[in-house]
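Not every chain of the complex is shown here; the ones you see sit where they belong.
Here the chain labels run A, B and C in written order, and each chain numbers its own residues starting at 1.
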Amino acid sequence: MPFRFAVRVYIEDTDIGGIVYYVNYLKFMERARTEFLRAHAVEQQLLQQQGYLFVVKSLSCDYKHSAKLDDQLEITVTIDKIKAASVVFVQSVLHRQKVLCSAVVEVVCVSTATMRPIRFPQQIKQIFANSIDAD
Amino acid sequence: MPFRFAVRVYIEDTDIGGIVYYVNYLKFMERARTEFLRAHAVEQQLLQQQGYLFVVKSLSCDYKHSAKLDDQLEITVTIDKIKAASVVFVQSVLHRQKVLCSAVVEVVCVSTATMRPIRFPQQIKQIFANSIDAD
Amino acid sequence: MPFRFAVRVYIEDTDIGGIVYYVNYLKFMERARTEFLRAHAVEQQLLQQQGYLFVVKSLSCDYKHSAKLDDQLEITVTIDKIKAASVVFVQSVLHRQKVLCSAVVEVVCVSTATMRPIRFPQQIKQIFANSIDAD
């Protein structure tokens, strides 16, 4: 079972088409990744104070259906792959079990000092590894 | 007791200053107003299908302290005044009981057809009135 | 030569990392697609009044370098492919000739009435075709 996080659609998320502005699903997905880590006792603020910053290296997203104002969405978070210096998330946005869009997001860890890629902290790596095993 | 709604701070809410971008508190406050109505069984989407749109007529906001990444904020919603064609909300953003900023937001009801001000639906007016009485 | 559009980075575009929030590059790219059409005398507002809405079907984006506050960016727009019911854009964000990120964005045309895919208006199709020929 992938990690799931609920997101409500507000007016700020919509555009003139009357639906969620497509770029905003990517924000919803990031919220879910953040909550996935928080569920494992990892806070972004603390990570940054320790000198680590998570940066999106690449993403791809397929849009199938649209979310509307007031919709209660579910965002899933699955760790797909752990590479030497990056981790690949697979995520979906669902409304009442229907997949609205799905994405692959590759995240690297960079040093806040140098802004260059560094290894994920051991604790984070373990969380990712456990998550893959659990699936 | 005013209505309260919890909002978590994500990276999307921050700016280069490392704190919440000041404009975004106004989005948080709108989320809280929306949830205040939802708590009274009113959905924005439905209102719009019935031809009603709530539009902010004026707002003022005082900023005292900043919210940071990962902060769990509380947004309050109080109905301050009901006028013939508008309602005045007083709202605050709090972090651990400390008021970060507070705002006065006047909202009018307009017709989606004409985009001109009309009276609030009776059901909504009653919700506002009950809320004032309850305080 | 691809179409180019200049975008300035403001505080609203940055995040706690001190750089442009990665999701916002996708907004910059949409601005450039809009200006590409405007340069060919096509206004979005008019298109929508005529019943056409352009919707992003899929996108992928690779991030190489970050933009900073005050940076003057250049966004390119190239038509890569015209399919029966969609068009594929290839776009880059540059700062002083350096590519910060590049994306492939597939856009479909939907009817505002049915929200289902329809053919692009002939005028738009011609603009896309001419643009490919010109490259």
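List of remarks:
Note that a contact is a pair of C-beta atoms (placed from the backbone, for glycine too) under 8 Å apart; a residue touches a chain by one contact, two chains touch by 3 or more.
What you see is a predicted model, and the numbers here were worked out from it, not measured in a lab.
Depicted are 3 of the identical subunits; the complete assembly encoded in this structure file consists of 4 such copies.
Criterion: only the chains that are shown with their structure count from here on.
Put simply, chain B has to spin 180° for its C-alpha atoms to lie on chain C, with the angle rounded to a multiple of 5.
Chain geometry summary: the mean Cα position of chain A and that of chain C are 24 Å apart.
Chain B and chain C have CA centres that are 33 Å apart.
Averaged C-alpha coordinates put the centre of chain A at 27 Å from the centre of chain B. Residue positions 27, 30, 48 of chain A each touch two or more of the other chains.
Here chain C touches chain A in the complex through residues 16-17, 22-23, 26-27, 30, 48, 53, 55-63, 66, 112, 115, going by the rule given at the top.
If you check the complex, the residues on chain B that touch chain A are 8, 10-12, 27, 30-31, 34, 38, 43-46, 48, 68-70. If you check the complex, the residues on chain C that touch chain B are 11-12, 14-19, 21, 23, 69.
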